[in-house]
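With one protein chain held back, the other chains of the complex are shown just where they sit.
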Amino acid sequence: MRSRAGRLLPGGVLVLLAALALCAPIYEAAWGIDPNGVDLSQRYGQPSFTHPLGTDELGRDLVARLLRGGRVSLSVGLVAALMATAIGTVIGLLAGYFGGKLDAFLMRLTDSVIALPLLPLLIVLAAVDLTKLGVPAAIAQSEDVSLYRIVIITGLASWTTVARLVRGETLALREREFVLAAIGQGAGSLRVMFVHIFPNALTPIIVAATLSVGNVILFESVLSFLGLGIQPPIASWGNMLTHAQETIWSAPALAIYPGVLILIVVANCNLLGDRLRDSLDPRSAGR
Amino acid sequence: MRRFPAPTAFVATGIILVVVGLLLGQTQPRLSKSQDQLVIGMSQFPATMNPNIEAMAAKSFVLDMAHRPFTAFDTKWQLICMLCVELPTVENGLAKLVDLPADQIQAPKTAGTGVCTPVHDKGITLTYTIQPQATWGDGTPVTTDDVLFTWQVGRDERSGVSDLEPYRRITKIEVKDRKTFTMHVNKLTFDYAGINDFLLLPAHIERANFAEPTEYKRRTAYDTDPTNPGLYFGPYRVTQVVPGSHIALEQNPTWWGAKPHFKRIVVRVIENTAALEANLLSGSVDYVAGELGFQFDEALAFQKRFGSRFDVIFKPGLVYEHIDLNLDNPILADKRVRQALLFGADREAISQQLFEGKQPVAHSFVSPLDWVATTDIPRYSHDPAKAAALLDAAGWKMGPDGIRMNAAGERLGFELMTTAGNRTRELVEQVLQSQWRRIGIDIIIKNEPARVFFGQTVRERKFSAMAMFAWISSPENVPRSTLHSSEIPTAANNFAGQNNTGFKNALADELIDCIEVEFNREKRRALWQRIQALYAEELPVVPLYYRADPFVFPKWLTGVEPTGHQYSTTLWIENWKVR
Amino acid sequence: MTRFAVTRAIEGLIVLLLMSFVVYGLIGLMPGDPIDLMIASNPKLTTADGQRLRALYGLDRPILERYLNWLTAAVQGDFGYSRAFARPVLELVGPRLVNTLVLLITALAVALIVGLGAGLYAALHPRSWIDDLIGYLSFISISTPTFWLALLLIMLFAVVLGVLPASGMPVGADTGLAERLRHLILPVATLSLASAGGYTRYMRAAMIETLGQDFIRTARSKGASEMRIVLRHGLRNALIPVITVIALDFGALFSGALITETMFAYPGMGKAIYDAIMANDFNLALVTLLFATLTTLAGNFAADLGYAWLDPRISLAAGRAGT
Amino acid sequence: MTSVGMLLEVQGLEVTFPTTRGLLKAVDGVSYSIAAGQTLGVVGESGCGKSVAALAILGLLPPPGAVTAGQVLFAGADLVRLDPGALRRLRGDRLAMIFQDPLAALNPVVPIGDQVGETLVIHHQVAPSLARKEAAALLRRVGISDPDRRIAEYPHQLSGGMRQRAVIAMALACRPALLFADEPTTALDVTVQAQILDLLDGLRADTGMAMQFISHNLAVVSRLADEVVVMYAGRIVEKAPTNELFRHPAHPYTQALIDTVPVKGRRPRGSPPMKLPSIPGQVADMRTVRTGCGFAARCPQAAYDCRAAEPPLRESGKNHWVACFRAAT
Partner (left out) sequence: MNGAPLLSVEGLVKHFPVQRSLFRLGRGTVVRAVDGVSFELRAGETLALVGETGCGKTTVARAAAMLHRPTAGRVRFRGQDMTRLRRRGLKAARRHIGLIFQDPLSSLNPRLSVARIIAEPLVIHGIGSSRDRRERALELAAAVGIAIGDLDRHPHAFSGGQCQRIAIARALACDPALVIADEPVSSLDASIQSQVLNLMIDMKERRGLSYLFITHDIGVADAIADRVAVMYAGRIVEFGGRDEVFHHPVHPYTRALLDAVPQLGGGRGTAVSEPGEPPSATSLPSGCPYHPRCPKAQALCKEAIPELTSPGAKGATLAACHFPD
């Protein structure tokens, strides 16, 4: 594990899984499988050539379901993490750069949000009626709304870490002399923030984003467990795992595959984040 | 650099977990049993123990061990006396028809078509006698005083009683003696003798709490002091309530009936059914009630896996699963399309393969177990060709992408809605989606939490095409609220009624009006046949199946007899025994 | 110190007040209301009944008015009445708060002992196979969905081995302390496992960082033994950042408790919150959420005290500790 | 070069750090000795190996650095080959060290008194309460006023000068025979620096201990040292008694150091700002493999032979050693 390639192996695993998920249509075409094709005569089928991992409770091919579920889980993780990172970065930059009352307010806000028992609040958020918020009914009632909702909710839950991190980084960079030089040369706040501070805070941001991808996927599964996650017929690993709980004794595979996939993805996200931090941190670079 | 475990280690862990998990699935669970105590697992906690505030299955389940209604349907779906001594009938003279005063007569709501002549100008008096030994748990006898008090509470709209109707139709109660009373009812129906919902309150305890009617719902001793023995007169009385966890009951010494077997009954509430299952397997729970237990699919799987250790009884009953079609939807207004939906759906396959035949296909709203059920009605077996022909005839031609289109280029598609989180419905939904797509109908699934779905979408008819849910009814329940045209919920009538499909049929209206007041069983059966045939012809809904509740017993428990209707098995808890 | 406590108390109150408003508003945004739920469960209820009940429960008023009414009553000690359990909210919350605190504190203690111990060991033996194993296990622990872990533990220990009960609270005749503890093992294991992994990693990182500091070199130059270096000079310094992250983790711990309580049918605050939200029980949801917030704020306050106790550079008199 | 009666004798010390770009020889065959009561000044620019050598002698090299050759004789024992426990018992007791940044060198969460007295607890099994009293006495000795109050305070409550005094007190607690002072005044202001230098020199005179004083500043070294060693790129380039070195610097690097450093008084009064003499180029990169003299690339006098072979350290005058082919002998 001393090579650079070895360090980024967790990233490789993730890319591989993402590629597999993206290749779902190819697999489906090759095996002649319709991922939503219900076949009641094939319920809880054993692994076979036509269904490499067997079938689920409606006779659908498990591999196809897992791949489709992976597409949803991974993209939810990615998009929500990006959103959280964007929010956190902006808040962190503003707080760290402008300091003073704004900083005190934003950080008090962030600390409060971190200190809150977030899951219960998210449960409330997940149950909020979008039409009461003035969201057009066409969006509020589309089949994919649970997907958007989860992305937004998990995004809202994850920005705090990034915000604290970026703020800390900004505070440090704000005192760095090249930033002072830029200000002294007449650069405006936006220029200083985005040309001089942001690129230098990028590595910890990337690390935080990587870590939050894993957290978001976990969050989605927990919300699914509480019945507030992504709704069928859209498959995600979280709701597959939740639904399979009920038949865990007679069809354990249905619960174990998505569970294990969540575990592998989240663990590798964490590992990747850790290794990125290690390899980007100058203090540990030599070791 | 540090050697953190390689990601491959996680993959390896995954593989090990898969293997261990599969092995775990092969092992047999342990079981233990206790003779004196029965722990019942259930998935919902009762909100209140007060018999009249808020009706919910969980409360009935628990309360029926400690409390009894005057009348109930038995397991053979016959009306019987539980707290009373004899059912009043016209024949035995305990029921008497009386002319209503003019101000209480309600005019017929529909113009007659001559099928029958509904009666509107008669009321009825009913005389009941309370079981002579009936005594509250603290030794106070159950008397007509309690009856009067209950009636007082029941019709007071400030009391918090959710369903005032059974109390309001009583215009007067005459007390004959401490145990006998006569009530005057201003609405005549053929099932006049049943006062299943008249649930007695202990006047000696509750009267003080009712001094301020608006505060009653907060002061009722059932909630402030739920272990007070004076609140119960059933075979058991509640001795411990831990909100959110469990309720314990112990034998009631003042119970007049057969002595129950178990000294102590614990009702354990575990919402997560997978956890409930684990508790059953580990012996923490002895029995999972069918009323509020496993999801159907889960129970089927459980039976396959642990059938040798547990008896799983699927009791089909009155719960009727169907899809309400919004008849205001221009596409669905065409009867051919509705029929095509039925021909296109392989309900037999759903029943056989998804439910292993345990939940029979429904052809009308009346359960085949009901004595008024008839087979002499149109039936729709799976016939995609016929469905296609009907759709073609209705102008829906197959489009290039496998979805039908009409001349105007509109796609044939519907939104199918149901309660989110109900596993069985979600499965059926996906099967139907797949089956209907095969005949060229595009189905978009859109589910909502139960409270939204029932509270708004269905009630206010906000579903654009299809809403899948169940009707829960009692034996020989007249479908007035669901089929009568006066019961279509609209903004104008404040969304009263449950005719959510918007079904308007003069004949149906009249048949309903007639059935209600037809005392002659055979004549009534004929009317029932006509309305069922009409229903199957007009198809305001897609009938799916009759639900069966899965009861999971340990082999040693006997005497639990599922009823199939909405009254709990615990009404006969004194019969429950260890084998 | 007093000033610090007062400042924090005021801040806490403001947070609680904001929370109560936000939560009240959010609950108001949830679809349907409690009466819809009654109607859903009892098809015989008419709309007229619904309106009568709504008026009875005060649900026909605008949300702001209801909030202000609630707040006025709450200030006087009346936190309202739980509809789902038909009890005054405070009466319900009391025993549940105790249950949750028992679960949380036990789990926290176990997680701290296991996590900090393992992290310390790993930091002192970097790149040994035990360090690798600890790192690996901690990754597994933070990457497993809590409910899945709970289910696997129940399957293994309650069902297959049959050595532990599957639920968190004894219900039989025997509800003594020993039985209570036996029932707590699996929930505590679930909850603490979920946190211990994170603590291990924080501890390891903080300890390794501390051991690279100049004053550790000073201690070595004084001839201090490794044991003395770690315990006297390293540990306290390493705990300072660890305390901060742990304090930030209280909210997450509470979220874990919600899942654990649901899986183990344990009547605690987390489950009460979930039940209340699911049942549209406004008052209960609100008050349980506020109590949960209060719990985490108290946890944070305790962490700040611990922080100030560990780090003499932090003066509580001067206001909040900078981070 | 071995001589009798020396307190510390370093012979051919070599310290290497494995890096991603190969082995880095931070110290490359360094030999010198210190007599009891004497002060040796070690001068050089950053990265020349002057601090690493001291850390290596005390066994405090940060991993993965290691001594790969040479020996260090102290009181008859070879410190390089001594078992870690024995070396630990010497450290803090007979050998002590003080560091550049007094704030970083002090444990932020332990009271000053406990830290100063700790050496006594470790080496003389003094009870902590007694050690604290002893610490007060030590603090008074290094010129800290009100020591009884100070022992309960934490490092952040002290000023920079006081912190360094506390660090010195800590090092002196067991009356070591040899004190390594690694840039002890670099982080301090000149007025405080002067105080600390006075203090160190005074303490050395009082206790009779020997001192190895490491600094990048020639002028500071000249304040204390009896003998000065000049290091460049891991090697000793010149070694001479202090006065001799300043009067007759033999190595071009030493000459350059003396000529180019801005010192007050070099520019004549009344003259406008004028350019200083300077040596071109950058400080040698230790990570690149080189042959010949490390200074050759910057040396105005360098010739072919300087780049081909490494000049040996040879005696150019009495007790004056230089490693240069060009230096006059």
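Here the chain labels run A, B, C and D in written order, and each chain numbers its own residues starting at 1.
Keep this in mind: a residue touches a chain if its C-beta (ideal position, glycine included) is under 8 Å from a C-beta of that chain, and two chains touch if they have at least 3 such contacts.
Just so it is clear, the model here is predicted, and its values are computed rather than measured.
When the missing chain is restored to the complex, the residue among D:Pro64, D:Pro277 or D:Pro300 that touches it is D:Pro277.
Shown as candidates are A:Pro25, A:Pro47, A:Pro136 or A:Gly188; the residue that touches the absent chain is A:Gly188.
Shown as candidates are D:Leu120, D:Ala256, D:Ala296 or D:Leu313; the residue that touches the absent chain is D:Ala256. In the full complex, chain D touches the hidden chain at residues 45-46, 159-162, 189-195, 197-198, 201, 216-220, 222-224, 242-243, 245-247, 256-258, 260-267, 269-270, 272-280, 282-283, 298.
Counting the whole complex, the residues of chain A in touch with the unshown chain are 100-101, 103-105, 108, 176-178, 180-188, 191, 195-196, 199-200.
Keep in mind that, in the parts below, only the chains that are shown with their structure count from here on.
The central chain of the assembly on a C-alpha centroid basis is C. Distance from the chain B centre to the chain D centre is 90 Å, each centre being the mean of its Cα atoms. If you average the CA atoms of chain A and of chain B, the two centres end up 41 Å from each other. Residue positions 2-5, 10, 13, 21, 24, 272, 274, 281, 449, 452 of chain B each touch two or more of the other chains.
Chain contact summary for the complex, chain B toward chain A: residues 1-8, 10-11, 13-15, 17-18, 21-22, 24-25, 272-274, 277, 281, 294-295, 297-298, 301-302, 304-306, 349-350, 353-354, 420-421, 423, 426-427, 429-431, 433-435, 444-447, 449, 452. Those residues of chain B that touch chain C in the shared complex are 2-5, 9-10, 13, 21, 24, 27, 29-30, 34, 37, 39, 45, 47-50, 53-57, 157-158, 160, 162-165, 214, 217-218, 220, 222-224, 242-246, 248, 264, 266, 268-272, 274-275, 278-279, 281-284, 448-456, 459, 471-472, 481, 489, 493-498. If you check the complex, the residues on chain A that touch chain C are 108, 112, 114-121, 123-125, 127-129, 132-133, 214, 218, 221-222, 225-226, 238, 241-242, 245, 248, 255, 259, 262-263, 266-267, 270-271, 283.
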